[in-house]
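What follows is a structure written as structure tokens; I'll ask about it next.
Just one protein chain is left out here, and the rest sit where they should.
The block that comes next holds chain A.
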Amino acid sequence: MAFEVILKKPESLTQKEFTYCPGCTHGIIHRLVAEVIDELGIREKTIAVAPIGCSVFAYQFFNTDATVAAHGRAPAVATGMKRARPDLYVFTYQGDGDLAAIGTAEIIHAANRGEKITTIFVNNAIYGMTGGQMAPTTLLGMKTTTTPYGRSAENDGYPLHVAEVIKEARGVAFLARTKVNTPQDVVKTKKAIKKAFLAQIKGLGFGMVEVLSTCPTNWGIDPVSALKWLEEHMVPEYPLGVFVDKVGDEQ
């Protein structure tokens, strides 16, 4: 009797085990990105740009050429690569501390130039790697190690709606906000990621997916509760949807 492989690890992931905490959704998002790269057949023409933060090790997990950018500068690094080698496909994988705080200038201008790169933006409303400090995307009232009394609008300002800011940039060819806390949402997120890559492959412009994600460790709750917390608290603050789609339906 012959065995048939019906499910395997994407070729665009290495054999390296993920170092993420239990219940963190980085692993799901990594896999989706890798599956999309496999399906598009571009693994051998792709460069990954990892950020500073929990996903700094993404350069070890993706089975593509890869680098790590300085904190917040991944879109600038990706721009340099793409301008040097327009025949390659370049994507950045960034968290909310990296992209939405220190890296706001780089992401806005890369989007506005219509830089033909793809950005996967993981929003879990907190700094993970540094131990659970407030992020620009931290919700009002949410306790972190630097907002021990809860984030206050008066002292800390408001949760930053990155996708809504980026959608104003005319160079954007695809932009969506998704979540990965249910199987259906995982499927939808993969479709969005594929379109964000197609925007680059078709030369249409900048593509980005903001993925609402969990951080059970720093949120201080168990993984299952984290999926629920995302639904109940993050989704009302960060509405899901496709903000820009110049890619269209044919894929």
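Annotations for the structure displayed:
Throughout what follows, contacts are C-beta pairs under 8 Å (C-beta built on N, C-alpha and C of every residue); 3 or more make two chains touch, one makes a residue touch a chain; residues count from 1.
Simple rule for what comes next: contacts and distances are computed from a predicted model.
As stated in its UniProt record, the chain not included in the shown complex is "3-methyl-2-oxobutanoate dehydrogenase subunit VorB", which appears among "SPFH/Band 7/PHB domain protein", "Branched-chain amino acid transport system permease protein", "3-methyl-2-oxobutanoate dehydrogenase subunit VorB" or "AraC family transcriptional regulator".
One of A:35, A:106 or A:210 touches the chain omitted from the figure, and that residue is A:106. Touching the omitted chain from chain A are residues 14, 43-47, 49, 56, 59-60, 63-70, 73, 76-85, 88, 105-106, 108-109.
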